[in-house]
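The structure under discussion appears below in the form of structure tokens.
Removed: one protein chain of the complex. Kept in place: all other protein chains.
Our next item is subunit A:
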Amino acid sequence: MAVAETIAEPAAQAGSDLLRQRVRAAWIFLAPMLIVLALVAGWPLLRSIYFSFTNASLTNLEARQWIGFENYLSWITLKSGKTVYDGLLVDPLWWKSVWNTVRFTIVSVTLETIFGMMVALVLNADFRGRGIVRAAILVPWAIPTIVSAKMWAWMLNDQFGIINDILLNLGLISQKIAWTANPDTAMLAVLIVDIWKTTPFMALLILAGLQMIPGDIYEAAKIDGVNPVKVFWKVTLPLVRPALMVAIIFRMLDALRIFDLIYVLTANNAQTKTMSVFARENLFDFDKFAYGSAASTMLFLILTVITILYIIIGKVNFEGGR
């Protein structure tokens, strides 16, 4: 007992020393990333939030003045007693692009999740050449968005596009359709390309989740005589849910910020203009730098709110435990 007591104290001391050392080491390892993040993400973010409260213009950034919330909402009361509102929050074009973005996100993420799940289930099965198929399925995702957008733009081209050609030859359409320019089909075109491009990514994330499920419980289910469809709903889906929720949130954040695909495929189409496209237009094309900054800031806020809501409602568990 006496011996144990005499060693106990220095041991505790050494323990806390060790802990301090570890904490220090952790900070040293984290520091480079924190600094880079602060420089490339934190600083620009704070800058655009700041600009959104000024009247900065791209031609003369230095002459900016602080104008408070005027970019977001301002009003003047006319002599007639009528109040006229102005600013981002009452801009129908802005709300149209918010709605476009949300609509795009809901449809694309839903379909990508369903298709991704189907692909993942197939890839999770044991078959010859699975490795090659797994690699091949990633190709659409590996192609840079600009390249795939251009590629699809040609395929969807109203005059020379192969898609119109095929549909015409099959007799499914009677005349060529301007997929990306037509207000009725522009969003559809964007969705098709995005789903084609991102389903593999979704499939890969879901596949990783599927492979965490121990195989023997499927054998137990087999012996229990549970039919495969029920096994999917009662066993696979609940168990892959944590991974699925994380995959969905990744995709959702991506979809809410969508810019490049739409910029290349259907630039200037009001039906597909998203929040990012709206912000860029104001920032650079319309020389309303401050107004664009306000849109960027709103985009950031909307994204944050949706993400937080999703995490709370979906009870997302980032720990990866069950």
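By our rule, contacts are C-beta pairs under 8 Å (C-beta built on N, C-alpha and C of every residue); 3 or more make two chains touch, one makes a residue touch a chain; residues count from 1.
Following the convention adopted for this analysis, contacts and distances are computed from a predicted model.
Entry comment: the absent subunit's protein name, as recorded by UniProt, is "ABC-type sugar transport system ATPase subunit", drawn from "ABC-type sugar transport system ATPase subunit", "NADH-quinone oxidoreductase subunit I", "Nitrogenase iron-molybdenum cofactor biosynthesis protein NifN" or "Sulfurtransferase complex subunit TusB".
Summary of contacts with the chain left out: across A:A220, A:A270 or A:V305, the touching residue is A:A220. Only one of A:I49, A:L191 or A:V235 touches the chain withheld from this view, namely A:V235. By the touch criterion stated above, the residues of subunit A touching the omitted chain are 214, 216-217, 219-227, 230, 234-235, 238-239, 322.
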